[in-house]
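Every protein chain but one is kept in place in this view of the complex.
For reference, chains read A, B and C in written order, and residue numbers begin at 1 within each chain.
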Amino acid sequence: MATKEVLANPEYYLTETKNKFGDVIEETKVVGNQAVVYVKSSSVAKVARWAKEEMNFKQPIWLTAIDNKDNLELVYFFNHFGSPVIYTIRSFLDRDNPVVESLTSFWPAANWLEREMYDMFGIKFEGHPNLRRLYLPDDWEGYPLRKDYVPKEYPWKERVESYYDSNEYYKEHFKLADNEMLIHMGPQHPILHGTWKLMVRVRGDTIVEGWPEIGYIHRGTEKLAEGLRYEQIIPLTDRLCYVSSMSWHTLYTMTVEKLFGVEPPIRAQYIRTIVLEMQRIVSHIIWLIALAADIGTYHSLFLYGLREREKFLDLFEQICGARLTYTYSRIGGVAKDIPDGWIEKLKETLADLERHMPEYRDLMEGSELFHMRTRNVGTLSRETAIEAGARGPMLRASNVSYDVRKIDPYLLYGDVDFDIATAKDGDVYSRYLVRMGEVEESIRIIQQLIDKIPSGEYRKKVSPKKPVGEAFVRTEDPRGESAMFIVGRGTFNPYRLMIATPAYMNLSTIPYMLKNVPFADVAAIVASVDLCMGEIDK
Amino acid sequence: MTNPIRVIIRMLRPLKATGKYLVKKPFTVMYPYEKLKVADRFRGVLYYEIEKCIGCGLCVRACPNKTLELVAPPENPDLDITNPKERIKARIAFDLGHCLYCNLCVEACPKSCLHPSHEYEVMSLDRFDLVMAPEEFARRKKLSMEERVSRLLDSQYLLGASLGGHYEEEINSITSEYREVKKKMIKNEISYDEYSAKRKELLQKAINIIKRYNEEVHK
Amino acid sequence: MTQSDTKVVKPDENEEVYVVKDAPILLTTVRTILRKGFGWLFNWARSHSPWLLYLGIKCCAIEIPMAAGAPRFDMERWGVFPPSSPRQADVMVVNGPITKKYAQVIKALYDQMPEPKYIVAVGECAIIGGPFKKSYNIISGVDKVIPVDIYIPGCPPRPEAYLNALNQLKKLVKRGRL
Partner (left out) sequence: MSWFDDMISSSWEFIVSIILTVFHVLNIPDWLLDPVLILTKVIILLLLFSLDLLMIVWYERKLIGRFHNRRSVTETGKFGLLQNIADFVKLMIKEDIIPKKADKFLHNLVPALFMFLAMVPLVVIPFGPNLWAANIETSLIFVVAMLSMTPGLILLGGWAGNNKFSAIGAFRSGLQMVAYELPMAIAAMSVVLLTNSLNLVTISTAQQRIWFIALQPIGFLIFLVTSVMALERMPFDLPEAEAEIVAGWKTEFGSLKFGLFMGAEYVHVFVVLSLTTILFLGGWYGPPVIGPLLPPVVWFLIKVHLLFIFYVWVRLSYPRPRLDQLLRIGWRWLFPLALLNLIVTALLHPYLVALI
């Protein structure tokens, strides 16, 4: 109906909403490619449903809230697979009794988002299936992200002594049939790749129902960030996801640069793009070896992959000095320039990787047992993938070709030609194909960028500012579409820092995949989701 | 199902992939005997050149995790760091347990007297070994635990926080009490030897607390 | 951590306290003779096979058990054989921040490990809670929950730092000091 250019222009959506919901809309404005709509709190669900059906906005990127002194401001971001426009619904709720209608009835992806907002701000969502605290234990008092929150003493010492069993909650809630068993695959378990708990209801050897419990390393990064200055938060966001920390602190510095209105020099943008793509390769290698270790090649591919990763870590060490937590990019550019001889080493390592890739493919796809373990296991059809809010490789494996680097190009992805790796039937095997394809694409991107790096300064000196305003930047993290939203209110530290993590949404799709599935498939399904608990628990 | 013969032939490929490594040289670096050369930008434990330092405290402000703190210099332990004119002579104490190796302080220092060394093999049985007084931080002298506590007695934050918040209130009360006594001595409301007697008594209390921490919690 | 015979163990389902009955006299005498005579052999054996139970909490989990076990820094050279259950482990590597929800899990794992056990706190998060020290949900330091034997600072420390610690642990245990 509307052509591509019209769809790409936020004005079109604002005019449509105005003449559809004239009375309910308080104010509309365009910020960058965001179409921002201020709505009364009672009709948020109505506008969201209309945006989903008519304007076909596909998924909620994130839901957050800002604690202004007199009211709580709810902010919803929705993304559109066809156009770079982000549709933002904002509404004001009063602080003492914030109640709003839940979107889970027509958008199941919003389920966990609303639970997080209930946990952090105490916003009650009517009609939400199980509105329970997500990160913090159930009997925690107070809502941490509110400005007037004073942490009360949580009795963890008594809990430790009395071996407090947290599954009283499940005993009365889930009536177990006689031939069923409730298994906690507890926080310390080899296949979980991190500290979260997978509660599984098992009848014989097949799983009836499975749901994750998270929050075991929730450390309140957003609350801590409100106490630190802008350049001090870089090490904090650097430790969000421990496998792809480069992509997170680069996203943070890009958001702050947008807030300060600073443009990093062109050489810094080149270096950042190259380093981001290297981080994507390392992250996908770690995913591949984790899957191989879980379905059982006795760590042989696990250790070959780690040897491959050591070569990349040497490169990272030469450029920024650390192996895992890089804190490499600064506000206004990059901390240090490329050492000489680094480009040749990078070419060597990429050539080495290209020589070893077919060997890893042999080890995995060669054996018939791999196909037996991964073909049509944990399948997410195209509709359920979009409905459940899957992100990145999980989405592209279910035949959806959506990539932020193509739709809304940032840094240098606009003038680099690469194509999106997708696969058809959304099972563990197609996720394997998507990620292996993405590694090849990343190698292509780096090879295009290497010989075109311009000379010039790599960093622009930026004096600390006291910005007033907001900035929203989204990028393509190895796990999916990640975004950050900073609100500055004229002080040296940010008033509110929102972190949108793709692995959080991917983890919330696990209940859709664990419906009457043999017990041994849990390992393959959990490994295919590529979880990074540091980023999920924030 | 693809025909079985092709499946069996394809099944041999993983064997080839793993078998190749039987003849290759292992990738291991025999750690204690041959050490890996570290990149020259590697951010190891910090190194502090004490003579270039002007006591401006910019690095203390830049650190996100409060690992550095201005403390009386080695040559004059009774210096009063509260008033700005004397602070020029104060030097930096450092807790290796807090440091994040992010090197924001290295960039913040105008005189560039803080820079990362290539040392990474640090291991300690005793939590309090990781706290360094200025001369230890500059690799000048190895202090025992008692001397280190006496050097750090007038730190506002570092001594208490370095024990992971176990006896933070008691140690902070000791250090604040010591600072009042020092202020009185500077304004010479009390005599020097009365001040040093009080200092010795407070020092002994702090050492007992740290000893208790080592016995009860750590071992 | 000497091997004590009478020991009060916290109950599993808080029924009556579970006291390990005193071993019969014959067994204790045999044990002391063995310890006197073959003490050096026991220490040598215990120092050369530190079986590792790693928890994999956060970033140090990628460096210490994974990268340290990788082909480049092979920790199995010291005889480390990572079993997957705490019952067969000697060394527990704690490598991440401990939240208030996770504290009881750490304590439960600590209690399940058999007696001559060593706890290694790896990284700043395990020593004092790392960059998240001031957060409302983090316990600053593992030694608030379980006693710690070895601290390895670093954020994250290099795998060689853990290998160096393994070497020191081997020497200390061989001389029976730890």
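What we mean here is this: a residue touches a chain if its C-beta (ideal position, glycine included) is under 8 Å from a C-beta of that chain, and two chains touch if they have at least 3 such contacts.
Being a predicted model, the structure only gives us computed values, none of them experimental.
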Neighbouring shown chains of the undisplayed chain, as defined at the top: A, B, C
Residue in contact with the excluded chain [from A:L14, A:V30, A:L176 or A:I191]: A:I191
Residues of chain B (touch criterion as defined above) contacting the omitted chain: 11, 14-15, 17-19, 21-22, 24, 26-28, 30
Touching residues on chain C - with respect to the absent chain: 3, 11-12, 18, 41-42, 44-46, 48-49, 70-72, 74, 76-79, 81, 83-85, 87-88, 90, 112, 114-116, 170
Interface residues of chain A (partner: the chain not displayed): 181, 183, 189-191, 205, 292-300, 303-304, 307, 363, 367, 369-370, 372-373, 518-523
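The rule is short, and it goes like this: only the chains that are shown with their structure count from here on.
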Winner on C-beta contact pairs when B-C is weighed against A-B: B-C
Chain A-chain B separation of Cα centroids, rounded to whole Å: 34
For chain B paired with chain C, centre-to-centre distance based on mean C-alpha positions, whole Å: 24
Set of chain B residues in contact with two or more other chains: 27, 64, 100-101
Contacts with 2+ other chains: residues of chain C: 71-72, 130-131, 155, 158
Footprint of chain C on chain A - complex, ascending: 135-137, 144, 149, 151, 154, 156, 159-164, 186-188, 190, 193-195, 215-221, 223-224, 227, 235-236, 239, 242-243, 245, 286, 303-304, 306-307, 309-310, 323-325, 533-534
Chain A-facing residues of chain B, complex: 7, 10-14, 16-18, 20-21, 27, 38-39, 41-43, 62-64, 100-104, 107, 116
Footprint of chain C on chain B - complex, ascending: 26-32, 35-36, 64-65, 96-101, 120-125, 127, 130, 161-162, 164-166, 217-219
